[in-house]
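All protein chains of the complex are present and in place, except for one that has been dropped.
Residue numbering begins at 1 within each chain, and the chains themselves are lettered A and B in the order written.
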Amino acid sequence: MIRDFVYLSPKMLKEALTLLSEHQDECKVIAGGQSLLVLMRQGLVSPEYLIDIKGVSELAYIKGDAKRGLRIGALTTHRTIEKSPAMKKGFSVLAEMERRVASIQTRNWGTIGGNICHGEPAGDPAPVLIALNATLSTASLEGKRDMAVQDFSVDYFETALKPDELLTEIQVPAVPPHTGTAYAKFNVIESDIATVGVAVSITLESGDGLCKDARIVLGACAPIPMRAKQAEEALRGKEITDKVLRKAGQVASEEAEPIADMVASEEYRRELVKVLVARVGKEALARARQA
Amino acid sequence: MSKYSVIGQRVRRVDGLEKVTGSAKYTFDMVLPNMLYGKILRSPYPHAKILNIDTSKAEKLVGVKAVVTGKDTPGRKQGIWRRFPELCDEEILCREKVRYIGDPVAAVAAIDEDTAEEALDLIEVEYELLPAVFDPLEAIKEEAPQIHDGVELNINVTRHIEWGDVDEAFRKCDYVREDKFRCSSQAHVCMETHDAVASFDYGGKLTVWTSTQSSYYIQRLLADILDLREGDIRVIKPPTGGAFGSKFELDSAQFCATVLSMKLCRPVKIVLNREEEFTATKRRTPMYYYVKLGAKKDGTLLAKEVRVITEGGAYTSMGATALYLTGFFSSFPYKYPNYRYDGYRVYTNTAPTSAMRGFGVPQAVFVGESQLDMLAHELGIDPIEIRRKNGMTPNHEVPGQAYIQSCGLHQCLDAIEEHIKKRGKLPPNHAIGIAAYGFMSGGIFNWFNTPYAFSAALVRISIDGKVDLFTGACDIGQGSDTTLSMICAEELGVRLDDIRIYSGDTGICPADLGAWGSRETLMNGNAVKMAAADAKRQILEFAAAKMGANIVYDLDIKDRWIHLVDRPERGLSYYDIVKEVIRGRDGEVIIGRGHYTPHRKGMISPAYSFGVQAAEVEVDPETGRYRLLNVTTAHESGTVINPVGIEGQLEGAIMMAGGYGFCEDQPMDEGKILNPSLADYKLIRSLDMPESEILGIDTYEPEGPFGAKEAGEGLTNPTAAAIGNAVYKAVGVRINDLPITPEKVFRALREKEQQGK
Partner (left out) sequence: MKKELRLVVNGQPYELYIDPKTLLVEVLRDHLGMTGTKRGCNSSSCGACTVILNGMAVKSCSILALQAHGGEVLTVEGLASGPELHPLQEAFLDHGAFQCGFCTPGMLMSAKALLDENPKPARQQIKEGIDGNICRCTGYNSIIRAVTAVVNGEYGVKK
């Protein structure tokens, strides 16, 4: 059951930051609440103050395009991203990823910012954003901070967000030429969270050339979304063939630090990483060639 | 043209409007004046003595009106196998000992749920931990802790079934194989959790509204455990949000709400939350199966020997029946000349295992149909062919056990064979597996020890010709209200519109054993038909006199038209005659009575339905993941009364039984269920659901109303086996331990690959 709290609902960012600065560790911020309310209903989280920022409409927006890059307000819902025309060119992987997040109902109300701040290791958005080399901004009364999305996750359900800070925006840089990005997750039930999630971004020298850059990000394989850097090395500078992709998969499976739980063993998760990296890599490659 | 006017039609459910408009009031929705809300405190330990329960702090919490423990009850043990007092081993509110994580120890009634929940935290229970045992194979050992006093080796129930001479027969076989299987548990996952509103009044009368499969059972069991007169208890079943076998025993919501209400003389409502639903209600019986199968090289099955050890959990509940049925139906649907079954139900310190749709038979069929395919493969015989060779036929006697009248198994085999042929050649890693099954239409053995007819119904016709049908049968979603109304309308010769059904209320409906074992259509259907026929006879008596037709003519009623059968144009309106009948009997309304109890129909069931199912899967050999693409079922259930109902039962069964084979499981650690939430318990949703096809097979069962028999549970029997057989056909690996998860398939493939090297 949910314990009583003092409810505060700022409508402007400045107001929200002031309240946060005032209450810090005594409060929790709720956006869509699709993750937080589950915890509060089960009595696992019981803040004294609840700051509801869902009404801070200035943080819900999608600006930009494939050429300039995207700026996504933290309170943009998953569903908005999923259906946004801005995703069509170059960022389709974001829409594809969002389409697989939970259920439509959850996506209609839950926000991408809330998802990132929740820090679920099996979360879908973080690996994709990292593969896209995304950055994000946080704000407090003191000012603004920028960092790579990759640096935002610190540990299981823990981010670099300070108690007086709010995540305000996610920036996805313009897609470099000859770049393709893809994402897939493995699960048994279609709408389940990822047993293992893999996002791969490949940039080629030219339309048909060698791999200039690769980013391989694993979800649900470590306390935080993890870059499989050694696997990336196995692709960089090479002509990407099926064999090379399989090798990258093998390396990634060894690099990963998956846990065993009632859903899958560690060994099986590693196996899934191996298979998915190769498959998602192949898809990313095809997109890079078409780009 | 159909010879029937009502049955066989595609109709809207009689309870449909209230359900699609959200106006149906489930127990979950009930609010009564002066009502309190209850919560139950449960044991966090799998096995412990209760040394002391201190409820004083909880009682002082503002808003709390009562706190009860086992000491506030007469201290009786109850159980649904009432005929055998030694199997009535569950107190519900534990007094001396707790035997599983979730066993109730106290209950609170308060002004709202939050307060009741807070009060639970204030109840102090002193436990003395006892060693616990979780696996039946461990619990059956000498050194295992004893869970119930006087029960040696924790062996709760044993069952033995035998005919012929199995040992001799094995010697004559060309081929014998022995296999081990493990069948998992499964949660019912009713969308409406267990709940009850109990209201004990100052006059000493108890009324309980509850989500149940059998209001009569709950009435009787409450009377037993609380030492009340059965007639002083009224149990009413509102629209019920699913049951699937979990709701015909007395449960903690019903019992605790009642005890609290009796203390306060106020209504008390208890709704189990989803976690309690997973951990503290009954579940499908997990089983260890050891099977030996012997055949001649031409595929003739000569002998089968089955040994089963089931994980009983903490109490008997309906587990004794599951033990029996799994053993009996392990011989289905084939004519084994020699058969032997030995089953042991073993207590463990886990949540009690009981009845879940299929009742031990999905387990039996998973094992039997998997093993049969393995045998067929070794002998080089086609899976359909071997089933044809040995399959049951109409009028077959299972020696000393059962007599099977109608049986459409062979037509089902033909239909599925045709279906497979039509699918043609499938790509690699993509295959169809089949499984055949037979299931009962209600059980014969009176383990409940009822003195009443197993089913009964009453029909009342008033001056406007409207028919009130009173039956104890419980519609839990499966559509019995509609099906029984259709039977009534057909027999009486009126329209479905003319029937108004009152069901599942012990205060006004004659007793019925409830909706389990797929019994309502056949058993209550027979009772309803008899009641309708009784009323019809009274009407026709009068009509015959009025029409004064020659004695050679018969009268009947069809579509509200009372007529001479041979001269249908000569007749009178049903509505007009009803008025006159009532006038002619001094104003007394027309009452028709009916009942049914199977007599001299063997030991198991008065009728059996059969079928064959084909599951088509596509396996991803790199990960072991597979998709269920299509499940096609040829099912024969005698005359089809309610076609929309049967289709619904079939497709729903695929979801449930498919889940049993594919993804549903309750992993445990030291008796603690690890996934007691719908986020972690995996089940099939719309994106995972395969295409489904039904091939209707025409049969007629003389024992059933208009020739009908079951079509509810049998359908859950084959899917796990069909999936297993399909996976084997697709990628050559066999998983003998449910569920067949992608990881298991992957490991088996890897092992196969390594063995090949």
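Here are some notes:
The working rule: a residue touches a chain if its C-beta (ideal position, glycine included) is under 8 Å from a C-beta of that chain, and two chains touch if they have at least 3 such contacts.
Predicted model only: the values in this text are computed from it and were never measured.
The chain not shown here is touched by just one of A:Ser21, A:Thr106 or A:Ser265, and that residue is A:Thr106. Of the listed residues B:Thr55, B:Ser184, B:Ser214 or B:Thr240, the one in contact with the hidden chain in the full complex is B:Thr240.
Only one residue from A:Glu15, A:Asp52, A:Asp213 or A:Glu233 touches the chain missing from this view: A:Asp52. Which of A:Lys14, A:Arg41, A:Lys89 or A:Lys144 touches the hidden chain is settled by the complete complex: it is A:Arg41. Counting the whole complex, the residues of chain A in touch with the unshown chain are 2-7, 9, 30, 33-34, 37-38, 40-42, 50, 52, 54-55, 79, 99, 102-106, 108-109, 190-191.
Residues of chain B in contact with the chain left out of this view: 10, 12-13, 15-26, 28-29, 188-193, 239-242, 244, 273-275, 476-479, 644-645, 647-648, 650-656, 677-680, 683, 685-687, 689, 691-692.
Here is the rule we go by: only the chains that are shown with their structure count from here on.
Between the CA-based centres of chain A and chain B the separation comes to 44 Å, rounded to the whole angstrom. Partner chain B is touched in their complex by these residues of chain A: 1, 38, 186, 188-192, 262, 264-265, 268, 271-272, 275.
Considering their complex, residues 113-114, 117-118, 622-623, 625, 662-663, 667, 674-675, 679-680, 682-685, 687-688, 741-743, 746-747 of chain B touch chain A.
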